Structure formats: structure tokens, C-alpha cells
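All protein chains of the complex are present and in place, except for one that has been dropped.
Here is chain A:
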Amino acid sequence: MQEVTGLFMVATMLRNILGKYLPNPQWVDIVITLINIGAIFTVISLSAVILVYAERKVSAYMQMRIGPNRVGPWGILQTVADMIKLMSKEDIMPVGADRWLWILAPVLLFIPSAAVYVVFPFDNQAIFADLNIGIFYFIAVSSQATLPFLMAGWASNSKYALIGGMRTVAQMLSYEIPLVFSILGVVMIVGSMRMSDIVAAQQQVWFIVVQPLAFIIFLIAATAETNRAPFDLVESESELVAGPFTEYSGMRWALFFLAEYANLFAASAIAVTLFLGGWNGPWLPGWLWFLLKTALMIFVFMWLRWTFPRPRVDQLMAFGWKILLPLSLVNVVLTGIGIYTVKYFS
């Protein structure tokens, strides 16, 4: 099963080249680790830039508009221009803010978003760390993103931000649980939490066919987890005063959105890994399949965002606890029954 593929070959070649110039294997390991970290951050920042542009284009096309078309050909440099503007903006800290918490919040929010990239199987064997608890690691690390939102809301010394932070935490906690239970069905079938095992198990049939209910629950819960519409009560700027990041400006504010787009990519990549067969696919190289499927999932998330209106906060909570959670539990029970039936008959 573990045949050598494109990205893995590149890594091996790089390792060989480095081995000629560096004195011992430890040095090669350190350099390779640094390259890996750099690669993760490149993927995140590049994807954020591309996704912002894509989001604006998709939203424009769905609203019969054209979207950015002034800066560069087809407006592709618009995001770059926006980034330069954000970097040159004044950094304002509110009077009476809890200084360290306030400074740390956007950074701490970004760290878990970046850290989950460690376990994504971009290609066969092209994975930074193939943990045997890969999916558990993803859930554990990504759920840390809740705390910085509360920190930001609390430290801003603003009632709007505090209420916004609490609303965010309530939403993210409520939807984390159905998200995890929907993943559980896949883990039960595969019998492993290792990402590469999950993808390898989908060589014949993708889990979206076996677990359609889980996929829909995952899609809804992931939309809520990434704070995207219709569940974007976290970041609605004019209607709900931008929630926990009301008081942030310039690059600090941009970090919140960088984390948001990193999360969007992460959620799509996890959906691809769990339900859409990961790197599996004919003809094309695996990493390309992975990227194509991830792009498709991102498009689906954007499609949802620009179609549905936002629910009220009580409807949001009721939907999470009264519908999604029972449904995901039913899915776990059904999966269990299914597994035993298959075992009984085979």
C-alpha cells in the first residue's frame, strides 16, 4: 500500500542533498523540521490570501456582481493590497485593557489553527507527523481556539466585546460536540485514529457514501466551528459589533481573520480526509487530488455562506443541542449496529 509518491520523493531528495553539505544527521533533521514549519506557514498565509480573494469573487458572482477587478489582472492583487494596508494601519489598544491577555489573544488563536496542519495527509506519506491519534489531536488542538476568543473579549475592557466573546464560546462549545460525534462514526469503521489509515481505508469507497448523515452533521458543525455564515454571529461587524474582536485594529485584527481562513482550510482538509477519500483518486498525483477536493469543500463552505441567512442566537443553540447532537448520537448507534451486522454476516 505504501508506495513512494511525489511529495515524499521530493522530501527524500532534499534530505540527500542536505546530507552532503551538513556535518551530521541531527543537523539534517533540524533543517528539515525548519523547512516543514516554514512550509506550514507558507501554506497557511498563501491559502489565506487566496481564500480571501476567492471568497470575494464567489460572493460577488453569487450576487450577480463581478467583485474585485481593479488591482492587477482580474483583481488578483487586491488581497495583497489589502494586506499592505492592514500592516500600515495604526495599532490601537483600548484604555484599561488587560494588556498581556489582549496582546496574546490573537497570537494564541493563530497557534492552534497552525498546529492542526501537522496531521493533514497531503499525500501518501506526505504528512508532517503521522500520529496514531491524528484525528484526536486535531479535535484537541482545534478546540483550544475557544479560549483566545474569551480572552480577547475579556481583555478588551468593553461590554460588547465581552458579550461577544461569551457568545462565541457558547457557540463553539455547542458545535464541537456534534462535530466530534460525527467524526466518531468514521473512526469506528476504520478502527484507527491515524490519518493515513483513515485515508487508506477509503481506497474502495469513500466514507461520504457509508456515512452521509455524519458528513452533513460534520458540514454544519464545521461551518459553526469556523465561524462562517449562517453561523457567523461571532464576526458580524455591523450587526453584532464584531463580537470579541471589536477593539482590535490593523495587523492584530488581521490575525483573527488569518486564523479564520486557516480554520476554513483545516475544516475542508479534514472533511476531505474523513469523507472524501483524501489523496485517493485516479490519474492525477495524490497531493493534487487532495488540493482539488479541499478546494471543492472550501467552495461548498463559501456557497453555504452566501446562500443562507443567519439564525438568531437562541435558534443557533437550540439547533446545536436539540437536533445536531441527538442526530450525531443516532449516527454513532447506527454505525455500531452496522459494524456488528457486517461482522455477523461475514
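Going forward, a contact is a pair of C-beta atoms (placed from the backbone, for glycine too) under 8 Å apart; a residue touches a chain by one contact, two chains touch by 3 or more; residues count from 1.
Here is the rule we use: contacts and distances are computed from a predicted model.
Undergrad: Write down which listed name, "Amidohydrolase-related domain-containing protein", "ABC transporter permease", "4Fe-4S ferredoxin iron-sulfur binding domain-containing protein" or "HypC/HybG/HupF family hydrogenase formation chaperone", is the UniProt protein name of the chain that is not shown.
TA: When "Amidohydrolase-related domain-containing protein", "ABC transporter permease", "4Fe-4S ferredoxin iron-sulfur binding domain-containing protein" or "HypC/HybG/HupF family hydrogenase formation chaperone" are compared with UniProt, the left-out chain turns out to be "4Fe-4S ferredoxin iron-sulfur binding domain-containing protein".
Undergrad: Check the options A:Ala39, A:Ile66 or A:Val107 and report the residue that touches the missing chain.
TA: With A:Ala39, A:Ile66 or A:Val107 as choices, the missing chain is touched by A:Ile66.
Undergrad: Pick from A:Trp74, A:Phe128, A:Phe257 or A:Trp306: which residue touches the chain that isn't shown?
TA: Residue touching the chain left out of view: A:Trp306.
Undergrad: So which bits of chain A touch the chain we can't see?
TA: Per the touch rule, chain A residues meeting the hidden chain are 58, 61-66, 303-304, 306-308.
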